[in-house]
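This part shows chain A:
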Amino acid sequence: MAKKIVEITMPQLAESLVSATVDHWLKQPGDMLDMYEPICELITDKVNAELPSTVRGKLVKHLIGAGETVEVGAAICLVEVEADAEADTEPSAGAQEPVSPAAPAGGLGTTDTASGALGSSGTRGGEPASRPAAAIAPASGIDANAPMRHRYSPAVQRLAAEHAIDLNRVSGTGEGGRITRKDVQVAIASGNASIGTASAVNPATAATAPIASSAPSDSSLAPMDPKIPVRSTGIHLSESPRIPSIEIEGQEVPGRGEYFIDVTPVRNTIATRMRQSVSEIPHGWMMIEVDVTNLVLLRNKLKDDFRKREGINLTYMPFMIKAVVNAIKDYPIMNSVWAVDKIIVKRDINISLSVGTEDSVVTPVIRHADQKNISGLAHEIDDLARRTREKKLKLDDVNGGTFTVNNTGSFGSILTQPIINYPQAAIITFESIVKRPVVINDMIGVRSMVNLCLSLDHRILDGVICGRFLQRVKENLEGYNLDTKVY
Partner candidate 1 sequence: MPVIEYIEAIRLAMKEEMERDNDVFVLGEDVGLKGGVFGTTKGLQQQFGELRALDAPLAESAIAGVAIGAAMAGMKPIAEMQYSDFMFPATNQIISEAAKIRYRSNNDWDCPVVIRAPIGGGVFGGLYHSQCPESVFFGTPGLKIVAPATAYDAKGLLKAAIRDPDPVIFFENKKCYRLISDEVPEEDYVVPIGKSKVMREGTDLTVIGYSMPLHFAMQAAEELSKEHGIEAHILDLRTIQPLDREGILEAAAKTGKVLIVHEDNKTGGVGAEVGTIIAEELLYELDAPIRRLCAPDVPAMPINPPGEKHYLLNKEKLKKAMLELARY
Partner candidate 2 sequence: MMHTGSVQRALRHTELGLTDERAVDMYKMMMLARRFDERGQLLQRAGKVNFHISGITQEPSQVAMGFAMDRERDWFLPYYRDYGFVLSIGMTVKDLMLSLYAKGEDPNSAGRQMPGHFGSKRLRIVTGSSPVTTQVPHAAGFALAAKMRKEPSVAIVTFGDGSSNQGDFHEGCNFAGVHQLPVIFVCENNQYAISMSLEKQTRGRICDRALGYGFPGVRVDGNDPLEVYRVFKEARERAVSGEGPTLIEIMTYRVTAHSTSDNDMAYRTKEEVDEQKAKDGMPVYKQYLVDAGLWSEEKEATLQAEIRATIDEANDYAEKAPFQPVEDAFRYVYAEENGEG
């Protein structure tokens, strides 16, 4: 049989002992050892004892000489045993400590519109090697929507008040974008974020004496920046869309305040399609509101890592599409076409995305969307959006869609009446995510709410089935939580 060499280690003979001395060896190299046979005598401060062998085999080598002292756990000799014999190992040290997640600071992800992304301000802490010092974050990295951004600790408020610091201009390096005491101290030192002509009142001595009596009065809190709206309106365009500049043919008619824009081929196509859809399909309309608080948390938690790992942004669309696709699987009639004497229910779920550019809207298709996970959907969306902007779409990209999802929230709207993408049966929009007070268990809570609007072909679909479908989409969206996997 094959042999292997194992170690015998110094045990802990009694509580509080950390080392022991080998007085003399009872067994020499070459001797056979039986299980529990004494191999040496040990001396400690508390007890003297014989050490029994914990393996059966042949003693090969003394690692410690007589009279030497070693720490508990150190190897004292080598024994040759049968290869399948289990050496007496110490109970393994505790499980590896989980790596603490990086501080999820940074902006909300982009929409899939052409307008540039807000961009996650990514240079915050998380890399093991870098120092998470407060001062290093660039000024442009202030993300007004980071979850902990407006949680001011007492120390922060006091320092800001005493030094007339505008907290809205201080970047936060703490958890969730929180402004830490150090961040304010840095701002004080750099003078970057002072309010007006900053005449510093009572420079704070941060260290010693407890501040018992000098409670800051209400007036000394940093004044609210009027540019920040009281209500957060969720996703919105970061820049105003450019007005399409198209050459004007013809001339201005003097005295009348109007001018002409030529109709491009794309505009023509859109017009035709819209006309056809509206005139042929009797549009019904339905709406439901969804609590996506957990989805927002989930996405915030994941997006930095996702960006690093995948190189693209993680927006809400992949989550929405997945929720819709799963609901379609439960209610396949939503994925159908009216064919006068029959209704054709499509098996493939190809999701048409509305991608807006400055002057038009295109609907490229994610084929077999049901076979993709959230990460995959994110990649597809990004790819299609990019190619749309770069005008690199092929015919295949825009054909074959069976259901359309439109991210109207990216325009800031909260209600839309979309027009069905002919000849599909329905179109659903994902509006702006808005923080609203809602009633939960008869108490008021603040939740992130989003409206989903559904236009339906009333020849195929009725209220009940659509209601159920919307409910299912709602359930799926509300089912996202911090444990949801994107792969």
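The candidate set was assembled so that all candidates are chains of the complex that A comes from, given by their letters.
What we mean here is this: contacts are C-beta pairs under 8 Å (C-beta built on N, C-alpha and C of every residue); 3 or more make two chains touch, one makes a residue touch a chain; residues count from 1.
Just so it is clear, the model here is predicted, and its values are computed rather than measured.
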item: Chain touching chain A (counting every copy) in this complex, out of 1 or 2; value: 1
item: Of all residues in chain A, those that touch candidate 1 in their complex; value: 12, 15-19, 45-46, 91, 94, 97, 100, 103, 125, 128, 131-133, 153-158, 174-175, 178, 180-182, 206-212, 214-216
